[in-house]
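Omission of a single protein chain aside, the complex is shown with its protein chains in their original locations.
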Amino acid sequence: MANQNTAVAAKKKSSLDKLGGQKFIVILVIIALFLFFSVMSANFRKYTTIVSILDYSYYIVLMSIGVTFPLITGGVDLSIGTGLICYSLVGGYLISFHNFPVWGGMLVTVLFGVAIGLVNGTLVAVMDIPPFLVTLCTCMITRGLGAIIVGGFGITWPTATQPGGWFRNIFKISIDARTKIPIGIVWVLILVAVMSFVLNHTKIGRYTIGIGSNKEAARLSGVNVKFYHIMAYVISGLFAGLAAIAYSAVFATVQPGTGAGFELEAIGGAIIGGVSASGGAGSVTGSLLGVFVICLLKTGLPFIGLQANWQQIITGLVLIGAVLIDVIKKRREVH
Amino acid sequence: MKKRFFAVVLGAVMAVSALGVVASAEEVTANGDYTFEIIVKSYQSSYWQAAVKGIDSEKEKLGVTANSNGPNAESDIADQVNMLNDAIAKKPDGIGLAACDQEAVLDSLQAAKDAGIPVVLFDSGVPDAPEGSVYSLIATDNYGAGATAAENLYEALKDKIAAAEAPVRIGEVNQEATSESITGRGLGFIDKFAELATADGKSVAVVGNEYYVNNCADAGDEASADIIIEVAVPAQTTVELCATEASNIMNKEDLIGIFGSNQVAAEGILTANGNLGILGSDPETSVLAAGFDAGATIKAAVTDGTMFGAVTQSPLAMGITTVDVLTKIANGEEVEDVPTEGYWYNAETIDDESIAPNLYD
Partner (left out) sequence: MGEVILTMKGIDKSFPGVHALDHVDLEVRRGEVHALMGENGAGKSTLMKVLTGIYTKDEGTITFEGKEVEFHNTREAQDAGIVIVHQELNMLGHLTVAQNIFFGREFKKGIGIDDRKMNEEAAKLFERLNIDIDPTTTMSDLTVGKQQMCEIAKAISHEAKVIIFDEPSAALTEAEIEELFKIIRDLRAQNLGIIYISHRMDEIKVITDRVTVMRDGAYVGTLITEDCTKNDIINMMVGRVIYEDPKTHSMVPEGAPVVLKVENLNAGKMVQNVSFELHKGEILGFSGLMGAGRTETARAIFGADPKQSGDIYMNGEKVTINTPQDAVNHGIGYLSEDRKRFGIVVQKSVAENTTLATLKEYLSGIFINKRKEEKVAQEFVDSLATKTPGVDQLVVNLSGGNQQKVVIAKWLCRNSDVLIFDEPTRGIDVGAKNEIYKLMNKLAAEGKAIIMISSEMTEILRMSDRIVVMCEGKITGELDIAEATQENIMNLATREIS
């Protein structure tokens, strides 16, 4: 018996290591990347560059927070990237061409995301279609839908100086032309905290983990599995909608037909941050950290003078590395 | 060397043909009561409305009939094909078409050819069009449009370059290095800027993206150059990567000017400037940026002077030229492909009658 207890204790330690360990590694990677790029490029360590990195990361972080939920159920949501563009196009279109107030357009943007999430969730949870397939289809649908609704043209949300441009200040406050406060990071961190709480300390989160851990067991516990399974996708859609607002606020024109590939950065970030590719495990803070690795690479590699093709190769290698860590971890668990 | 030769020849051809257009535009007269059907990509957008405006003014001038039409959106491919088929059924003297889709119109083009109706394409070509169906292609000369940006930017920066004691840097952000239109603009800018600077006794080097370095007229030597043109291409064609590439260049102290060769690239430069705040219209105190195309953001930036100026394509001119070419065909004259120019606009000229209709939101 004594032996058994020590075995349990030893395993317990490794599980702690499992949860906190990857985050710790990711933080080290972030610090290492930041130091490396700072040493290699004087321009990289400027305040304005850091503000830029944050600017360009908000929408990916938000997508990543949301997609963490379907990922933990063992599914995936591929529709968030093209969905983001679609929601942003529609919201911006209503503001520009139908005299919607900006807050109205923002509301429609978010609600559209929620609606697509609801469709995804229903098809996955009720109709029992594989998530990969469902969201691949909605990925294609949103890509076309956005373009059709706005008539095939790029849509610009109000610029900072136009009436309604206030919403751009949600993410960045301008003191003067060269001094900006990246206030968006505060909102993002608050949302991360809120969703961390939701994942770890509410029924929605608990059952999300339950579904990814052992769906049948969750069902046999009398949980309305379908409802909570749908909720995971609704959360993903909601955050794709919020990401659409962040995207519209930071960038100028939203072009129809784009957005494919955004989801991979969000999902890649989540996986780097420790979300298990087969579900059950993961954390919102981990996803946040993982996304920062990707954003640092995206910004840092051009700054050290690497050309386009090399940037893609290195980003791909880092992602493979992250997935490998997951696979190796899993293999250890099996034994 | 081959490329260089090609560029020179291309430049020469364009100069001649540009002259040709101007000359023929004055000469065109309609030898009959012709009727043309002209279909644009989308009847709703301001860009295509500008083309329709050009068509309408030219048809009145020549005394011909030109009915213009177009689907609600560029994505309504089937609608456009139906309109094209209706147009063929009306047996006009010629059809002008800006095709939404290169594949979908092939059957109709064959039908037009079989019916003996000449087709003139404008704005976009159809590479696989049936032999003999398309008489002329009227589209923006991207290489020349890039050169237009270079001319205007160089003019504004000439004194600063002449006075510079250390090498100065010109940036260029291209969304990608594959499509003909973008590479044409990018190379046109590089080659023209280098040509003008060399004429003033300055040496130029081109660095950055391999495609542009290898395909420009002369990449020069970075170590000894007075002017360094740095070309950036993002890893993906997304706006945030364009912005990242732009901020990388814009962070360099020796930068005096930067060019974004399409809307996305130009907006990337403006997005980057959102944090850097270095752009303006005075070469002594700020970096000058040149953009391409329009859109609300670029228009606002040009109006308030953040962006020094931009090149726009001219749907208005395309509309005029389309009617001219159709009339010449109906007259029985020989026609060729017609490259149209890019037009420079800045804070003063943005509201001009010849410019404003070309600028979409």
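Note that the chains take the letters A and B in the order they are written out, and that residue 1 is the start of every chain.
Here, contacts are C-beta pairs under 8 Å (C-beta built on N, C-alpha and C of every residue); 3 or more make two chains touch, one makes a residue touch a chain.
Since we're looking at a predicted model, the values are computed, not measured.
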Neighbours of the unshown chain, displayed set only, are A
Among A:210, A:237, A:256 or A:269, contact with the omitted chain is made only by A:210
Sole touch to the unshown chain from A:173, A:220 or A:313: residue A:220
Those residues of subunit A that touch the unshown chain are 1, 3-4, 7-8, 11-12, 15, 197, 201-203, 206, 209-210, 212-214, 216-218, 220-223, 280-281, 333, 335
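Keep in mind that, in the parts below, only the chains that are shown with their structure count from here on.
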The distance between the C-alpha centres of subunit A and subunit B, rounded to whole Å, is 37
Within the complex, subunit B is touched by subunit A residues 43, 46, 48-49, 51-52, 55-56, 96, 144, 147-148, 150-154, 156, 159, 161-162, 172, 176-178, 180, 250-253, 255-256, 258, 261-262, 298-299, 301-303, 307-309, 311-312, 315
Per the touch rule above, subunit B residues touching subunit A in the complex are 42, 44-45, 72-75, 177, 208-210, 232-241, 243-245, 247-248, 251-252, 263-264, 267, 270-272, 274-278, 295-298, 300, 304, 360-361
